[in-house]
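A single protein chain has been removed from this complex, and every other one stays in its place.
Lettered A and B in written order, each chain numbered from 1.
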Amino acid sequence: MADTAVGATTEPEHGNDPSRRDFIYIATIAAAAGGAASLVWPFVDQMNPSADTLALASTEFDLTKVAEGQQVTLKWRGKPLFVRNRTAGEIQKAVADDGAAMTDPQKDADRVKPGKAQWLVLIGSCTHLGCVPTFGGGDYGGWFCPCHGSHYDTSGRIRKGPAPLNLVVPEYEFLSDTTVKIG
Amino acid sequence: MMLRKLSILAAVAGLMAAGPVLAAGHPLPPKNVEWSFEGPFGKFDQAQLQRGYKVYREVCSACHSMSLVSFRNLGDKGGPFYNAKYKNPNDNPWVKAIAKDYEVADIDSETGDAIKRPATSADRFTSPYPNEAAARAGNGGALPPDMSLLAKARTGGPDYLYSLLTGYVAPPTGLKVGAGQHYNPYMAGDLTASWSGPHDKVPPGGFIAMAAPLKKDLVSFDDGTPSTLDQQAKDVSAFLMWAAEPKLDERKETGFVVILYLLLFSGLLYASYRKVWKNESH
Partner (left out) sequence: MSGHSTYEPKTGFERWLDARLPIVRLGYDSFVDYPTPRNLNYWYTFGGILSLCLASQLITGIILAMHYNVGDAFNSVERIMRDVNHGWLIRYMHSNGASMFFIAVYIHMFRGLYYGSYKAPREVLWLLGCVIYLLMMATAFMGYVLPWGQMSFHGAVVITNLFGALPIVGESITTWLWGGFAVDNATLNRFFSLHYLLPFMIAGVVILHIWALHVVGQNNPTGVEPKSKADTLPFTPYATVKDGFAMSVFLILFAFFVFYMPNALGHADNYIPANPLVTPAHIVPEWYFLPFYAILRAVPDKLMGVLAMFGAIGCLFALPWLDTSKVRSMRYRPTAKMYFFIFVVACCILGLCGAKLPDDPVIPHVKTFLLIDADLNSFVWLSRIATLYYFGFFLVILPILGLKETPLPVPESIASPALSHPAGLPAHATAAPEMKG
């Protein structure tokens, strides 16, 4: 037992084994930091979409509802979704323009599923500032965004106007010839 | 010092005894069942949850809603139809099949008419009745309680549910049972007013509007488990516990890790404390 007089100093006596003394402190602080980090994670993650929001994240759609040459707009994940049944003429025009100069070059074939070129599924939100483009308008027969004059072609690619990117193709798959699951 | 320690122990003991409030009618205390999900390492038994779901589906759902539970919850981790292959319960084929069997109210997006469509996994379990008035009308004025939280909304939880379901007995002579009522010794209530026998021998329990809902072989279990009344009651009570607390498994698993960590951390802190204070008197 260390000898301490009544007027004990407030300095801890330096032990014979400073490295051992420090190890405990380092281990404690490291454990505290690790514990704090694992505690913070749930508090941060709780702001991520909750299970019921995610449940509505995917939707199934019956393609027989869309006539040829027409488009149906659904609400998906809070945003508009275009499902367009393209005519042969529209597909041909889109493929013919594959090599044309455009802001965001992309082949038409890359924007549809193989063997299902007539079905174009796009998020109906202009990539400029988010307005909903109108069907069939504009110089390229695809869509026209009235807010700032972006023109999209029959493949949803930006051809003229301020939008930087083509209309986004979401994740989707064909469950059958007439049903598609989006998201 | 000793006196202080003792009085504090007495204080704690007193507070612990302050728990359950004695009902004037004194129903029988619930039977004690060994559940798989009891205790610090408890977990739901998936086979039991599946059987319990079947009992709910074939017997209880005729009158009882479970409106806080969604079909997708059946495919969540810890749930009756969870399958590791389908991490997203929306893709779980059993969940989708179960959901399709139900119909939910919706609006036709083209005509605006009120229609019924097959449910998807995102929908909630539907109620057998459109509203409370209809539910009461269909059950002699009594409202079958929603089952989403029933296991937590009754003292005794799943033990109570099991005891109630298996506890129906013939009323003792001297007990006047009203029309549409049934005697159950585990049901809360005070039978003094309906008892014409000796005053100190009032039977325990109360009247419940629900007739005994389960009986032997009422529900056939696909895994071959004998479908006794006892088994059905156990399984549906376990299922209702899951419905009330689907995160139970996750809670207990997390708890183990957290308390282990805290024990180790406390040890480290204690060692640090001793080191810091080594040469100081206090």
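Couple of notes before you dig in:
As a convention for this text, a contact is a pair of C-beta atoms (placed from the backbone, for glycine too) under 8 Å apart; a residue touches a chain by one contact, two chains touch by 3 or more.
Everything quoted here is computed from the prediction, not taken from an experiment.
Of A:22, A:52 or A:68, it is A:52 that touches the chain left out of the display. Across the entire complex, the residue among B:85, B:201 or B:282 in touch with the chain not shown is B:282.
Of B:62, B:218 or B:259, it is B:259 that touches the chain left out of the display.
Against the chain not displayed here, subunit A makes contact via residues 1, 3-8, 10, 42-43, 45-48, 50-53. In the full complex, subunit B contacts the hidden chain through residues 1, 3-4, 7-8, 10-11, 14-15, 17-19, 21-24, 40, 68, 73, 145, 148-149, 152-155, 157, 188, 244, 246-247, 250-252, 254-256, 258-259, 262-263, 265-266, 269-270, 272-273, 276-277, 280-282.
Keep in mind that, in the parts below, only the chains that are shown with their structure count from here on.
One inter-chain figure worth recording: subunit A and subunit B are separated by 39 Å, centre to centre, where each centre is the mean of the chain's CA atoms.
Put simply, subunit A touches subunit B in their complex at residues 2, 4, 8, 12-13, 15, 21, 24-25, 27-28, 31-32, 35, 51-52, 55-58, 60.
Within the complex formed with subunit A, the subunit B residues making contact are 70, 72, 76, 89-90, 120-122, 261, 264-265, 268-269, 271-272, 275-276, 278-281.
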